[in-house]
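Down below is the structure, laid out as structure tokens.
Removed from the display is one protein chain of the complex; every other protein chain stays in position.
Each chain carries a letter (A, B and C) given by its place in the written order, and its residues are counted from 1.
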Amino acid sequence: MRTPEQYRAGLAKMRPNLYIGGEKVGRDDPRILPGINVMAVTFEIAQDEKWKGVATATSAYTGKEVNRWAHTPQHPYDLMQKQKMIRLGAQRVGGCIQRCMGHDAITALSISTKEIDDKYGTEYNKRFVDWLSWYQDNDLCAACAQTDMKGDRTKRPSEQVEPGQYVHVDEVTDEGIYVSGCKVCITMAAYADEILVLPTRAMLEGDADWAVAFAIPADDPGIKQVVRPVWLHERKEIESPFCQYGVSDSMIIFDRTFIPKERVFMCREWEFGRRMAMLFADSHRHSYCGCKPAVSDVILGATLLAAEANNIQKVSHVREKMSEYALGSELAFAAGVAAAMYGEKTASGTFFPNAIFANVGRRLMGENIYHEYNMLTEIAGGLAVTMPFEEDFMNPDTKPYMDKYIVRNPKLSSEESHRIWRFVENVSASAMTSWYQIAGVHGGGSPIMETIALNIDYDYNARRNVARYLAGIDKELDQSAELMRQPTFGCNLMQPEPFGDA
Amino acid sequence: MRTPEQYRAGLAKMRPNLYIGGEKVGRDDPRILPGINVMAVTFEIAQDEKWKGVATATSAYTGKEVNRWAHTPQHPYDLMQKQKMIRLGAQRVGGCIQRCMGHDAITALSISTKEIDDKYGTEYNKRFVDWLSWYQDNDLCAACAQTDMKGDRTKRPSEQVEPGQYVHVDEVTDEGIYVSGCKVCITMAAYADEILVLPTRAMLEGDADWAVAFAIPADDPGIKQVVRPVWLHERKEIESPFCQYGVSDSMIIFDRTFIPKERVFMCREWEFGRRMAMLFADSHRHSYCGCKPAVSDVILGATLLAAEANNIQKVSHVREKMSEYALGSELAFAAGVAAAMYGEKTASGTFFPNAIFANVGRRLMGENIYHEYNMLTEIAGGLAVTMPFEEDFMNPDTKPYMDKYIVRNPKLSSEESHRIWRFVENVSASAMTSWYQIAGVHGGGSPIMETIALNIDYDYNARRNVARYLAGIDKELDQSAELMRQPTFGCNLMQPEPFGDA
Amino acid sequence: MRTPEQYRAGLAKMRPNLYIGGEKVGRDDPRILPGINVMAVTFEIAQDEKWKGVATATSAYTGKEVNRWAHTPQHPYDLMQKQKMIRLGAQRVGGCIQRCMGHDAITALSISTKEIDDKYGTEYNKRFVDWLSWYQDNDLCAACAQTDMKGDRTKRPSEQVEPGQYVHVDEVTDEGIYVSGCKVCITMAAYADEILVLPTRAMLEGDADWAVAFAIPADDPGIKQVVRPVWLHERKEIESPFCQYGVSDSMIIFDRTFIPKERVFMCREWEFGRRMAMLFADSHRHSYCGCKPAVSDVILGATLLAAEANNIQKVSHVREKMSEYALGSELAFAAGVAAAMYGEKTASGTFFPNAIFANVGRRLMGENIYHEYNMLTEIAGGLAVTMPFEEDFMNPDTKPYMDKYIVRNPKLSSEESHRIWRFVENVSASAMTSWYQIAGVHGGGSPIMETIALNIDYDYNARRNVARYLAGIDKELDQSAELMRQPTFGCNLMQPEPFGDA
Partner (left out) sequence: MRTPEQYRAGLAKMRPNLYIGGEKVGRDDPRILPGINVMAVTFEIAQDEKWKGVATATSAYTGKEVNRWAHTPQHPYDLMQKQKMIRLGAQRVGGCIQRCMGHDAITALSISTKEIDDKYGTEYNKRFVDWLSWYQDNDLCAACAQTDMKGDRTKRPSEQVEPGQYVHVDEVTDEGIYVSGCKVCITMAAYADEILVLPTRAMLEGDADWAVAFAIPADDPGIKQVVRPVWLHERKEIESPFCQYGVSDSMIIFDRTFIPKERVFMCREWEFGRRMAMLFADSHRHSYCGCKPAVSDVILGATLLAAEANNIQKVSHVREKMSEYALGSELAFAAGVAAAMYGEKTASGTFFPNAIFANVGRRLMGENIYHEYNMLTEIAGGLAVTMPFEEDFMNPDTKPYMDKYIVRNPKLSSEESHRIWRFVENVSASAMTSWYQIAGVHGGGSPIMETIALNIDYDYNARRNVARYLAGIDKELDQSAELMRQPTFGCNLMQPEPFGDA
């Protein structure tokens, strides 16, 4: 597995195809460095012996030890470890760890390529496994380009005025395919090695050209990445880890871009559009059951420090709010655990989380995110947006006053107090705040998408039957479908054996 | 294991110590029959071969097959099966299955008697195991009398003007103890075989007399049960299962009541007051992760039928509300699963659910219950409280109009429509509605109790540390405490073996 | 104006056309007495010199002093006094004062008959004024029968399988009209003198027969009222005002019922269906801005007593909840005041409240009602559904214990404590509770109806224009439409003159 340094060295060799603020730039542009720093943490953790088995796994294809981010889960424990790895990394960088998108795309492709092959006799799975083995061996990281520009939301891909509103196949040749269109909101693509392109929605037959999936090097000259980076103000004197991390999203433009056929994983099998889209989405929602609790942990941490700085940490309404963070985080985390326990082994061998539990976990967090910032603000007060700039704490004319008055709780030093409020500012009133608020609602599918998923998947009929029985309309009640449902793994839930060394 | 008929026959032999509406009555009083009908269902399910392993278990003490309600859980799977058993039974009776209180008291006593003995060399655990073996062999059912009358909430037990506001020891003799005081809100005690008495709160040394636990036959002449039964209006023509079920709560009065020493499980070990109270409470909160989803299933079922009767089941805001029931139910259920997975094996051998997950699951449901009724009402409209009585559907003067106008959705017959609205009335506007609303908030501990429990147990310091690291106050971050936490059972989460036949 | 006794005497003379529980009964049926007691309070208050000008007004048609319930508002102050009268009466009876329906129907008819006449040269307004003068002179009370049975909600009146799902004209003769169909959820019709029938929705041309409005004596033999009464358990010893009040709703069946033409106020003018329906609805929503705060006052009062009985009235979370009642009540009351100030003088002379403010006030309360009960329950605890019956406080075997243990706060006597908990039971866990919950959502139009009304009436375009200006799309911003809007009355908002004797 690569070290952070090796990852950074790899970036240095990439061909420039990024555009930021009107310029064409390389991977050494300082505006994307904060995102690169996040990615580096994922490599660093995997080097740490302590996190072996959490941040690493045994490849289902090569049998080698690989970075868990490049691993296809094989059993409930893999999913439970994935949740932990994500929470671990996300706590460390103060938010989105960014590498789960690639993981979830790999999961989706491992399953769907097998299912397409089983139906059509195609060879997508073999291609994908070859690609994945290479990807695992080289410990690469991938973005997942799923979200299309979408155009008019009331129209299907093939009905758009501008066909490129969804990425699609222009032409198929013996060597590969040509694709055009625009993907948007593609996090970390600017500093990924690879980009996995997947469809974003269900398709009808007329949309066949839009049913396409493939892998492409992130620095392929055939694409343009127009990048929107987000970063925090640099600190002059009181540096902090939180300030070093950031994120970038790319708008990725394909314009008759060539994809060699060994990298094509779906081409016009429109019936699998929804399946592939949902496999990514539901795997990603399960990932959110690990990452959103970490985002809450960070906001809760900021809340605790702000309360301490105001010396109100024992006030009743403050304590009540503290418990609300715990409520949200642990319900979402529990949803991830239940999704693992009630997941299913697919034909490909990949173990997939239960969609109902993954969706309720993600939806809860998506509904809560603004409320969590609201609570932080209620407890912190107005300083986050009114505190003078760091330089005013350094100017000799103002420094003595700043140092004196910033201390509210006399148990804290000036520097500690200043650090706390600067951190609260970073968390609740910075460019990253807006990114986390909006990504918190929409990343992995907004609450409305989980509502739709629940309305499709949830067994409402079972509840209707309960009511019909109790009302005396039906004479019998069959409860077995749901209540006989068993985890598919682990009779040894009953035997106390040590975990982790099977 | 007993049949429902054997359970009913047992009640017939009990000594009368119930008071209802100013009368002293026996277990044949029709006002408690609806509660007895609920209890009978728990015996019936255990007879059903289909639910073997769900409704039954292998006793940890006798090795015999016993009713799961009388079983002390031994591993995560036991806790997961308990959740299912509760949801199964609760769907069947349309709400509270009532027998979990005894189960949770047994769990608490199995653990705490062992821990007291380990500290003090007492013999409570032996006494308890003897009692439990007899209880299992005879397939009895027990109420748990935990909630005291409590008096002035701002004062401790020993500070109350009236000492009986909490049940306490009056005198200790060689043969046993004498106790006095009043327990309140004790569900199903009127038709239980046994009553397990536990303390309801933490104690200080001065409260030692109030630290007492024991078992007593429910029909002991030394106690008075003043019973508040709840039942639904009987139907004249269109009977339904839901109408046959109900509940009773007892105020139980002890007045120098004698308890023989072999039935005494704690006596003045005040340091264990909080532990025993919390063991019951947290086990019970885990039970709620099975039962509250079933209560939601019933309200959702009523909502689905009402929507159908109004022919609005496809309307957007109706579908949005449907998904909210799913969100709440499955998050709470997931919390129960996670509590099982991250539970712990206690010194007694009993496996105990993780308190954080059990508390967040229970709290969510306690906060949601009124909202769920609100959604049902929004969708059903006003008929639940304005529909004429059943007799007006039978009176020839009005029947033709009733039959004609009750049909809103022409796909439903008059009788189906009438049954649906009568059921909606029963669910949302009956004496049972009030009971479910109030028990939904307070049963098993109200949201404020779970808030308190979270504020004590949750690792806020871990979040504070994350923030201190990210803010640059601390140089290192140790994340291992929580993120290295492992389920204590089941490496075979990684091996696909069939469940249930270990 | 009539005394309560005169009102009761009038009921005694009415022809029996009520059906309750399978029987045909007269106005002396004890099950409707609790509702009659409410109505009597409205007569009693009008006799009280202290409430002159609040409970009484000067008729716009006859110039005589009349009961305000029978008055058509003429200016903002009339609307403000109406709010007070409603809150006054509703506090007195512990909830719905019931007589506002007639008031709001009169308001709607006074306006719409004039508007129809202005368009078509009909003489509805003259008929209505004649009827109203008689009604005011005799101080009668009227129910408003607006809500139809409605049948399939996705279909218009004329599309229903059963045409009587909405009341409609069967035949028009020189003497009058014949009508058929079914109105439902008609509060207080069982003990009203008159019933005013109005359409419940907008109509298209094909629905012309369903566009009909008229007055009919409540005891007309041509109709059947199938009555669903709601009442509280009678007290044996500790009587209370709250227990004496209740409510009834009628399903009113018309079957070729004859209405003489002088009582017909609309007949087939379908274009006015929506207008008349909304005039009633919006006037009624304004009335809710007076009554719902009173309902909150009662629930808050019960909460305060429960907190006192538990001796937790100073606890932080209790005080926070107290303020939530104040927040809801006073926002809704304020909405009523603003609706008065920004109301409009119609062609008929009747002054009509601003629809936006009336709708937001009503919607808020409709969204809050279950939450308010939830807060009461949180603070009161479980006693409301588990406290033994009153007779057990009288039975010598149990009385001493009951009297002793019911006292939690030693500053309260046994009787006071018992009265408080019995009242909390009545408020939060009785048949009236369900009625208030469901009426709280749906009475006067459910939140979804106010949402629809807002979406039609609110000036979204003004906000869109603000955004287009700020975004630089439009160069100019015209803000005058809304911000130049003036109250139509009262330059003397600037002059300190005494109120009430203009």
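Observations
The rule is short, and it goes like this: a residue touches a chain if its C-beta (ideal position, glycine included) is under 8 Å from a C-beta of that chain, and two chains touch if they have at least 3 such contacts.
Since the structure is predicted, the reported quantities are computational estimates derived from the model, not experimental observations.
When the full complex is taken into account, the listed residue touching the unshown chain is A:T377, out of A:N138, A:T377, A:N455 or A:Q486.
From the set C:P221, C:P241 or C:P260, the residue in touch with the chain omitted from the display is C:P241, counting the whole complex. Only one of the listed residues, A:N311, A:N461 or A:S480, touches the absent chain: A:N311. When the whole complex is considered, the residue among C:A192, C:V227, C:A338 or C:V385 that touches the unshown chain is C:A338.
Within the set C:P229, C:G361 or C:G443, the residue that contacts the chain not displayed is C:G361.
One chain is missing from the display, and on chain B it is touched by residues 316-317, 320. Along chain C, the points of touch with the absent chain fall at residues 50, 54, 74-78, 80, 84, 87-88, 91-92, 94, 238-242, 297-298, 300-302, 304-305, 308, 319-320, 322-323, 325-327, 330-331, 333-335, 337-339, 341-342, 345, 356-357, 360-361, 363-364, 416, 419-420, 422-423, 451, 454-455, 458, 460, 462-473, 477, 479-480, 483-484, 486-502.
Although one chain is not shown, part of chain A still touches it, namely residues 19-24, 147, 149-154, 161-162, 164-165, 182, 184-185, 224, 226-228, 230, 249, 251, 253, 255, 310-312, 317, 369-371, 373-374, 377-378, 381-389, 391-392, 394-395, 397-398, 401-402, 404-405, 407-410, 428-431, 433-435, 437-439, 441-443, 446-448.
Operating definition for what follows: only the chains that are shown with their structure count from here on.
By the count of C-beta pairs in contact, the leading chain pair is A-B.
Chain A and chain B have centres, each the mean of its CA atoms, that are 38 Å apart. Rounded to whole angstrom units, the spacing between the C-alpha centres of chain A and chain C is 51.
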